[in-house]
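Of the protein chains in this complex, all but one are displayed in their positions.
Then we have chain A:
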Amino acid sequence: MTVLAKRIIPCLDVKDGRVVKGVNFVNLRDAGDPVELAALYDQEGADELVFLDISASNEGRATMIEVVKQTAGEIAIPFTVGGGISQVDDMKRILRAGADKIGINTAAVLNPDLISDGARRFGSQCIVVAVDAKYNEIWGEWEVYTHGGRKPTGIRALAWVKDAESRGAGEILLTSMDADGTKDGFDLPLTKAVSSTIGIPVIASGGAGKTSDFYDVFTEGQADAALAATIFHYKEIAIPDLKQGLKLKGVEIR
């Protein structure tokens, strides 16, 4: 049986049109330019990109549209834009500017119809539901958090991803709040639990530190894609080396 290639996805946090958080490329003219960084990742073999817009103002969001337009002209891989999208009109603006997919998180929890409305309008393949999950000791399973991980919702993550799938989500971008920032590896129990609960692709996020972490999340964790930010931005892992390493271990990689 053939399989689709496992995807490696760098994530860029963008505020008011500038890349923030941990970008350290010496060979860039302007390390804060999201378009230039995106083009570099494309060249290095990234399979997809995610832009997370963390602008707090309307002006910042308007700037993001410009970034999307320019990026669409510069790169030849698919990219997702998330952050602050709460209406179908927002989705339309970003897709028209040239993004391939839209990521929704808090807004989808507050208004799950947004998933079905978006999927009906643009197709499921455009709708990525981002889920921030944290282990709840009392429940013995994972809980969904919103508002950038600040607010517990009382919603069980496994039930939520199933619901999101049935409403038409095309993919789940799953961030483990327990693993995020640790560099100790992806959250394998969480990723595996979510992957085996739903039939749509799962992008694992949070905890990547070394090549074997990616191997583990693609095999044991059953993830379809893996996302990381800092380790790529700081060149702790170079994407060509990572992909070569995974290929050698028998993972299907582009």
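Everything that follows uses one rule, which is that contacts are C-beta pairs under 8 Å (C-beta built on N, C-alpha and C of every residue); 3 or more make two chains touch, one makes a residue touch a chain; residues count from 1.
Quick note on the criterion: contacts and distances are computed from a predicted model.
Novice: What is the protein name, per UniProt, of the chain that does not appear here: "Imidazole glycerol phosphate synthase subunit HisH", "Efem/EfeO family lipoprotein", "Carbohydrate ABC transporter membrane protein 2, CUT1 family" or "Fructose import ATP-binding protein FrcA"?
Specialist: Checked against "Imidazole glycerol phosphate synthase subunit HisH", "Efem/EfeO family lipoprotein", "Carbohydrate ABC transporter membrane protein 2, CUT1 family" or "Fructose import ATP-binding protein FrcA": the hidden chain maps to "Imidazole glycerol phosphate synthase subunit HisH".
Novice: Write down which of A:13, A:33, A:47 or A:90 is the residue touching the left-out chain.
Specialist: Missing-chain contact among the listed residues: A:47.
Novice: Of the residues A:7, A:167 or A:192, which one touches the chain left out of the display?
Specialist: Within the whole complex, the residue contacting the unshown chain is A:7.
Novice: Using the touch definition from the top, which of A:18, A:69, A:183 or A:249 touches the missing chain?
Specialist: Answer from the full complex: A:69 touches the omitted chain.
Novice: Residues of chain A in contact with the chain that isn't shown?
Specialist: With respect to the unshown chain, the touching residues of chain A are 1-2, 4-5, 7, 42, 45, 47, 69, 72-74, 76-78, 95-98, 100, 124-125, 170, 199-201, 224, 254.
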